[in-house]
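Taken from a larger complex, these chains appear in their original positions, while the remainder are omitted.
As written, the chain order gives the labels A, B and C, with residue 1 at the start of each chain.
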């Protein structure tokens, strides 16, 4: 992907909720609520502070993250949907 | 649990309200109001400050905590429900 | 009471309004308006500041305090009702 996020912005590709059902049952759209998982595609250099420093992001490209449903702005790049959000919108990193 | 919370976020597993009735009476859903108890499952590294420091959280995994009903975001991980909230949403630690 | 409040939070046990009528007249519920008195049960360590310091609370357990009606969050612990509020919600200390 050829987008360079600014400041503390992070580009995330959402993992579709369907992939998460253990069995083969399809969840209807209205049931797919609340936080979501995604893969971090790109990370900005961090938030520039008034004192001249930068807060380096604690997530990196490749991380699998949890974020709240209304975080960020959806973007369509080359036919793919991404979400550009601030690092602060990321709730946690899914490990292992 | 394999979620690493960021910043000052804390993952809490709610203790169901039913467990709290001394007698065996079941409280109907509309009566289960107000603050709640939970167990801290994971704690972020703390809030990064503009001066480069971090405020280390004062709760730790294993603590039993009180938090307000509308704190944080509910997350479902491996079929279990958790709440990811900021340390500031925690009202107190239940001791002993 | 076995709750340790965090930061600048304070646990207060409200003094019921009925106890305040000089004569024996019972005040109906709708007449019990505005600020309230309570006893401080526990006090947090104080608000952690960005500069690393802590503002030590100026009230202590045992103080009788005035607070505004909508301050804090009501909590029920061991069948007793308490209010967990921030020190800033306390209007004054009743002395003597």
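Keep in mind that, in the parts below, a contact is a pair of C-beta atoms (placed from the backbone, for glycine too) under 8 Å apart; a residue touches a chain by one contact, two chains touch by 3 or more.
The structure presented is a predicted model; accordingly, all values stated were derived computationally and were not measured.
Asker: Note that 3 identical chains are shown, then give how many the whole complex contains.
Answerer: Per the structure file, the complete homomer consists of 7 copies.
As a convention for this text, only the chains that are shown with their structure count from here on.
Asker: Averaging over Cα atoms per chain, report the distance between chain A and chain C in Å.
Answerer: 41
Asker: Starting from the mean Cα coordinates of chain A and chain B, work out the distance between those two points in Å.
Answerer: 23
Asker: Where in chain A do residues touch at least two different other chains?
Answerer: Counting only residues that touch two or more other chains, chain A contributes none.
Asker: Could you list, by residue number, the parts of chain C that touch chain B in their complex?
Answerer: 2-7, 9, 11, 42, 44-45, 48, 50-52, 73-77, 79, 84
Asker: Looking at the complex, which residues from chain B come into contact with chain C?
Answerer: By the definition above, chain B touches chain C via 22, 34-35, 49-51, 53, 55, 58-59, 66, 68, 87-88, 90-96.
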